[in-house]
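All protein chains of the complex are present and in place, except for one that has been dropped.
All chains are identified by letter, namely A and B, in their written order; residue positions are counted from 1 within each chain.
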Amino acid sequence: MSKILRSRNTGLILVLIILLIAAKILTPGLFSTYMIINTLQNNAIYAILAVGEFVIILTGGIDISIASQLAFVGIICTKLSCDHPTVPGVVFFLLSIVLGALCGALNGFLVGYLHMVPMICTLGTMYIFRGLAFVVSGGEWWFAAKYTQSYRWWAIGKFLTIPMIIWWTVIIMVIVGIFLAYTSAGRRIYAIGTSRESSAVAGIKEPKVTFYAYIICGILAGLAGMLNTSNYAIGYYGMGEGFEMTAIAICVLGGTAITGGKGRMDGVAIGVVIMAVVNSFISMIPGMSVWQKTLQGGIIIIAVAINYFTERSAARQALRERGALI
Amino acid sequence: MSDYILELKDVVKTFGGVRALNGVHFQLKKGEIHALMGENGAGKSTFIKVITGVHQPDSGTMLLEGERVTFRNTADSAKEGIAAIYQHVTSFPDLTVTENIFMGQEIKNKFGFYDWGAMRKRAKELIEPLSKEIDVNKPMGTLSVAAQQLVEIAKALSRDARILIMDEPTASLTRNECLQLYRIAKDLRDKGVSIIFITHRFEDMYELATRVTVFRDSTYVGTWDVDGITNQALVKAMVGRELTAMYPEKTAKIGDVVLEVDDISKEGYFKNVSFNVRRGEILALTGLVGAGRTEVCQNIYGIMTPDSGHIRLEGKEVRIKSPIEALKLGIGLLPENRQTEGLVNELPIYQNVSSATMNQFVKGGQLDVDAEMKNAIELCKKIQLKANDITAPPSSLSGGNQQKVVVAKMLSSEQKVLIMDEPTKGIDVGAKYSIYEIMNELACRGYAIIMVSSEMPEVLGVADRIVVMKGGRVTAEFTDVKNTTQEMILEASLKERSQSA
Partner (left out) sequence: MPGSNYDRDLTVKEGFVLSKFLVKWEMILVYILLLINLILAVFRTNLYFQHGTIQSIINAGLDVSPMVLGMVFILLLGDIDVSVASQMILGGMITGLMMDHGVPWIIAVICGIIICMICGAFNGFCVAFLKMPAVITTISTSMLFRGIVEIVLGENSLKNFPKWYNKIGWFNVGPFPLSMILFLIMGLIFCFILHRTTFGRKVYIVGNNPICATYSGISVTKVKMQVFILMGFMAGIGSIFFIGRMGGGVSSSMGTGYEMTAIACAVLGGVSTNGGKGKMYGPIIATFIMAFLTYTLGLLGVDPNSKKIFTGVILILTILVSTINKQMIKDFKLRTMYHNNKNIEALHDRTNEQIKELKKQIKSGKGDASKLNAKIAELKKDCAEKSAKLWEDQKADEQRAKERYSTK
C-alpha cells in the first residue's frame, strides 16, 4: 500500500506541476513572493480544518460540523474581543482552543461513548453550533474597525516576513503529523480506523480514542475560527459555510481513505497546495468566481475516481503477478 | 504450591440472557500442550476471552500458579505472560507487520516517541526464526492467512508469553503450513511455554497435545490424557451421543453428463481447468485452501467470468455473466461463507429463503407474502430446520441451522447443477450428517452436485468422483473412490507443476 500511496503522491505532484505551468501561462504574476504568501494565507484556514478532518477520517468517521464550530468559536472570540478591547489577543487564542475542545468533546462523547453514527451526529451538532453562533452574535456583523491590533496579530502579524497564520498552519501540520506517526496515541487512531474488532482485542479503548480524536478536530476547528476572524477581520454567524466540504475534499485529494485507517500527512499537505492553486486560479481569472463550486465538486469526484482506479490497477497487477505462478 | 500454572474453577459468564459458560473448569500444567475441544458454540472462544481478560467472568475463580488473579483487561493478562491468537486473526490489515507486533507495547525513545528503527529490527529478529519470507514493512493485509498467524505468534513471543492460547490456528492452514505450526508449537513447549490449543481436528490433538479437555453446550464435560481416550469416546463426549455412521449410504443413480467445464482459465486464479459432472453424481473438488477451487465455482456461477475456455450445460455452450443468468440456467451455488455471502441476518428466515426466487411469488404486481411463507415453511421442514418460527432472523440460529437456511434458499428453485462450497465448514457433527443426507436426496432427484471441500474424510465419504486441484490447476482425478486413500489425494494436492499432466 505504501507503494501506491507514494505513486499517488507523485501523481498529485505531477498534477500540481501541470496546474502551476498553466497558472504561469494564464496569470504571469502568480510566482511573485507576494502572491505565493497571499495564496497560502488565504488557504491556511482550509489547511487547519483539513488536518482536523483528516484525524477524524482516519478513525473511520466524518465530521461535517467543523465549519459550524469555526463560526461558533470565531463569533465568541470576536464578540468578547470587541467588547473588551484591552484584553490581549493571546487570551482569545487560548480561549478558542478551549472552546473548540469543548465542541469536539460533545461530538466525541456522542460518537465515542453513545455510539452514534458520525455523519448523523455531526449533522445534528452542525445545526446546533450554527444556531448557537447566531444566538451569540444576535445577528450582528463585525468589521475591521472593531478588531484590536493584538487580536489581529495572531493571523496577520509577521515573523520573518511570513504571516503568523501560515506559521500556525505549518506548526499544526508538523505537530499533528508527528503525533499521528510517532506516538502511541496517534497510532491508536489509525488502529481503530483499520479494525475496531482487533482494537478491542488489543485492549485499545475505542470510545476513548474516538473521543480524543474529535477533541483534536474540535481544537483545530476552534483555532481556525479565531484565526479566520483575525485574518479577514470580519465576523458573522454564517461564516465558513461549506468549508467542511473543502476540508474533506483536501483529505480525499491527499489520498486519505474515507473508510478510515489509511492516509498520510504529506498527502494532506499536497492536497492543501493543490486546492490553494485552484482557488487562486479562480480568484485571479475574471468571471471565474462562479465556477468555484463546480470546480471543487469536480475535483473531489475526479480524486476519488483516481483513488479507485489506482487501487483497481494495483489489484490487477497483483493478479497478473500471481497468475504468472500458476 | 500447585503443579498447575493456570487453573479455572466454576467459571460462569453470561451475555444478556445467554449463558456462554456455565461452571467450567480447566487446569493447565506447566510446559504442556493442552487441547480444548468441543462443537461450535460450546463456549471455547468465550472461555479464552475470559482467560485473557477481554471478558470478566460473572463468577468463579482463576488461579495463576496457585494465586488468585483478576484480569481487568487484556493489558493485565499480558503482564502475566498470557497471550492469545484468536480464531479470526485479529490484526490491523492496513498497518505494517512491525506495527501489528508492537501494537499496545510500542518501543519508544526517550522522548516518548515511536522508535520505528528499533521496532523494525526487533520485529525482524522475532519473525526470522518462524519464517524467512515475511517482510516486516508490508501491511498485514497483504500476507496470507498462514503468514498472518505467524505474525500473531511473533507478537505473542514478543511479550515473553508463558501461556499461549491458540484458537483454531489450523482451521485455514494448508497441510504444509500445519506441519510448520506443529513444529513451532513443539519448540515453544520445549522452551517451557504452556499452550492451550483449541481445535476441531482430531489430527491436531493427536499430533500435539498430551491432555484434552472437552466442553459441550457451555459446560465442562471432562479432561483426559490423549493416550487414554479413544476417538469414539471423544466424539461421544463432544456430541453427547454416539454417531454410528458418519456418512449416509449413497443411493442415487448416476446418469449423463450435465455440466462440462472445458479448459477454462482466469488470470491470477486458475489455468486450464476441465472436468464434468453427471446427473445424480456428487463430484468433490478438493485440494488445499487457495488452490483456486472456490474461484472455479465462482466462474461457473457468474460471479466472475473466465478469460478463456468453454462451459457446456447439457451439451449446449453457455456464457454466464452473472449469478442471475446462472440461476436461470439452473446452476445454484451454496457459498463458502454463509455469514457474508449466504444470509441476510436482519431479515426473517422466509425472506432469506425466497431471496433468489422472489419473482415466483409476485401476484398482481405485489409479493404474496403468505404463499412465500408457506413455501419457505415447506422447504424448512424438509431439511428439519430448528427455529422458533419462520419470521425469526437467522442470527438467532446456530451455525448448522443457519447453513440449512442457505440450503433451503438454494432448494427454493429447481436446479440442474448445485455447487456447494465447503457445505459443512464450521458446523457441528450432528448438523453435518443432515447436510449429507440432503445432498444424497438431491442427487437422487437428479441433481448434479459439485462439492468443494478440504476435509479429506468428508471427500472420501460423500463423493462419487474426486477432482484435486493445486495452485490453480487440476492435478488429479479419482474415479474409483473406494480405493482412494487420503494419502493419494494429499499427494495430488501437493504435486509440483512439472509433474502435472
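Of note:
By definition in this document, contacts are C-beta pairs under 8 Å (C-beta built on N, C-alpha and C of every residue); 3 or more make two chains touch, one makes a residue touch a chain.
Because the structure is predicted, anything quoted here is derived from the model rather than measured.
With respect to the full assembly, the chain omitted from this view is in touch with A, B.
When you scan B:N137, B:N176, B:S322 or B:T479 for touch with the missing chain, the hit is B:S322. Only one of B:T230, B:N359 or B:N483 touches the chain withheld from this view, namely B:N359. In the complete complex, the residue from B:K79, B:K253, B:R319 or B:R445 that touches the missing chain is B:K79. Of the listed residues A:L58, A:L95 or A:C121, the one in contact with the hidden chain in the full complex is A:C121.
If you put the missing chain back, the residues of chain A touching it would be 62, 110, 114-117, 119-121, 123-128, 130-132, 134-135, 139, 237, 242, 245, 248-249, 252, 258-259, 290-301, 304-305, 308. Annotation for chain B: contacts to the undisplayed chain at residues 14, 16, 58-59, 68-72, 75-76, 79, 248, 301, 303, 322-324, 326-327, 333, 335, 340-347, 351, 355-356, 358-359, 362, 365-367, 373, 376-377, 380-381, 384-387, 389-391, 409, 430, 433-434, 437.
FYI, only the chains that are shown with their structure count from here on.
Note on chain placement: the centre of chain A and the centre of chain B lie 44 Å apart, centres being C-alpha means. Every residue of chain B that touches chain A in the complex is listed here, in rising order: 54, 73-75, 78, 86, 88, 90-95, 99, 103-104, 106, 108, 112-114, 116, 137, 139, 141-142, 267-271, 292, 471-473. Interface residues of chain A facing chain B in the complex, by the touch rule stated above, are 1-2, 178, 181-184, 187, 190-191, 193-195, 197-204, 261-262, 318-323, 325-326.
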